[in-house]
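All protein chains but one are shown at their positions in the complex.
We call the chains A, B and C, going by the order they appear; numbering starts again at 1 in every chain.
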Amino acid sequence: MHRFPDYLLKGHANFMAGRYTREKDRYRDLASIGQSPQTMIIACCDSRAAPEMIFDSTPGELFVLRNVANLVPTYQPDGGQHGTSAGIEFAVKALGIANIVVMGHGRCGGIKAALSPDSSPLDSGDFIGKWMKMLGGLPEQIGHNELMTPGERQTALERISIRNSIANLRTFPYVADLEAEGKLAVHGAWFDISTGELWIMDSETGDFLRPDL
Amino acid sequence: MHRFPDYLLKGHANFMAGRYTREKDRYRDLASIGQSPQTMIIACCDSRAAPEMIFDSTPGELFVLRNVANLVPTYQPDGGQHGTSAGIEFAVKALGIANIVVMGHGRCGGIKAALSPDSSPLDSGDFIGKWMKMLGGLPEQIGHNELMTPGERQTALERISIRNSIANLRTFPYVADLEAEGKLAVHGAWFDISTGELWIMDSETGDFLRPDL
Amino acid sequence: MHRFPDYLLKGHANFMAGRYTREKDRYRDLASIGQSPQTMIIACCDSRAAPEMIFDSTPGELFVLRNVANLVPTYQPDGGQHGTSAGIEFAVKALGIANIVVMGHGRCGGIKAALSPDSSPLDSGDFIGKWMKMLGGLPEQIGHNELMTPGERQTALERISIRNSIANLRTFPYVADLEAEGKLAVHGAWFDISTGELWIMDSETGDFLRPDL
Partner (left out) sequence: MHRFPDYLLKGHANFMAGRYTREKDRYRDLASIGQSPQTMIIACCDSRAAPEMIFDSTPGELFVLRNVANLVPTYQPDGGQHGTSAGIEFAVKALGIANIVVMGHGRCGGIKAALSPDSSPLDSGDFIGKWMKMLGGLPEQIGHNELMTPGERQTALERISIRNSIANLRTFPYVADLEAEGKLAVHGAWFDISTGELWIMDSETGDFLRPDL
């Protein structure tokens, strides 16, 4: 028998006294009417990159899927249990969201493991190793570029991976169709933990740029 | 060419002017030293149940994996790409977290789809249908109990599913081992969107109870 | 020869010095004019769930029938001595009450005996066993659901039993008629001994919800 972590209970008491008290009506409505978020965020599990913090969002605003390194697989209707694909399907087909944002971030542990599988505390044969295989040969192609610093290679792969996930997203027929009809927009973003800045992917060029705030 | 959603840019500007300005040092440290969260939360993608809001948490505190209906599969080292398992492995083996919380919530769309696959906008043959198959026969066993109201069956399955995920978590050898050594604790919780309350699973009985706040 | 319990005599002296002194005029009027309660409560004998405490009520307000597990039988005008039916008849036809509340509660000993007749200190062939047979096959239908904890099964049956009693109430022709005419309303409620909270049955869905206090 063990107790629930005390600091989480205190955090929840703060929530009740703070945000919940202020937004009680909104929570009640969200419960009775249901959610209708406009945007799905596909983000990383990293504790430093919570989308609701980064976008200062209110309850009901963001449908958020988080996996290691914010990866999106290709469309594989093979009967397997694809959690990320299930989330995308639910967001697009059941909720009718208008935007999908693939949001990566700096100093991502999953990307780092993909770049340097040998120095990772994880075996490449483990789940992480197999999960990061979703990137195919991308880590090797950038990892062997000795002209870039390790930090540059890491940032480069973080951004390459976002573009790769967006390409994979478009292999989902309903994503491609709705995007073609102008009913769904797909975006990329990259969060800099150190500076707090969000870099937005230019949908034409694929470049990541800081917006004018 | 399409623009990044304006309300997200505004939200991020609020983040920069608010939380980031207040916690700048913390973000810098988290970037340079790395994350060391004590707790992993396995939560749902639902836009109304963001763990960071519910626990009023600060950056770096929670490693958060979110999939549809906060499901955990059994340990299946079969070479497949198991995103949830990869997240658990990363949290336990790379980050050495001390707590895993499986957090469900009321009015969960995934659980609802599992209980009434026919009235769902999603085909049961789609990703969601296959994903919710992780619950095996549990939905049928509770869904056919006509003595309970639809709302009661939904709440019951949400909680049964949390206990099922916790049982599945313990099929991961390192989870079971660390738990036996007292180095890792596994918890269940259920969030009531309407009232804002968190119900904590009693680790002995499996019952969900509200803590004294 | 034995004495009346001393603590009851002291309690009554407190009543005389307290409530009776404050409400003397009300008691006199209630004696001379007669009672005219608006509400009948059908409650359990349990010492922890007295309706007058739970509703902080004044003398003359509640007509209260209490039996084990607050059960209501179906309308059986067979010449037998039906105490609960006599109370309902008196409340509706002689007093013209406007509301009937069937109020159950958590940790009910009668419901527990119905769920686990073998571990009860009472033989199922005794009065309690026969009395709880009024629930028919309901205990078996919920009691065999191993997916739920014993506590969850108990709460579920407590609430199912309230809905069952309300359905039985409506087999009384005058209850059904007056309800159809809008002159009598039938309600369900469930009292949580531990938290003191009252959960009210939604008359449409049958769900139990806490009211906004």
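A few points about this structure:
By definition in this document, a contact is a pair of C-beta atoms (placed from the backbone, for glycine too) under 8 Å apart; a residue touches a chain by one contact, two chains touch by 3 or more.
Keep in mind that this is a model prediction, so the values were computed, not measured.
Contacts of the undrawn chain with the visible chains, over the full complex, involve C.
Mapped onto subunit C, the footprint of the missing chain covers residues 1-2, 4-5, 7-9, 11-16, 18-20, 24, 27-28, 30-32, 34-35, 37-40, 45-48, 50, 52-57, 59-68, 71, 73, 77, 79-91, 93-95, 99, 101, 106-107, 109-110, 113, 120-122, 126-128, 130-131, 133-134, 185, 187, 189, 192-198, 200, 203-204, 211, 213.
By our rule, only the chains that are shown with their structure count from here on.
Taken chain by chain, the contacts run in an open path, each chain touching the next and the two ends left apart.
In this structure subunit B contacts its sequence twin subunit C using mostly the same residue numbers, the overlap exceeding half.
The geometric centre of subunit A is 53 Å away from that of subunit C, both derived from CA atoms. Spacing of subunit A relative to subunit B, judged by their CA centroids, is 15 angstrom. Within subunit A, contacts with two or more other chains are made by no residue at all.
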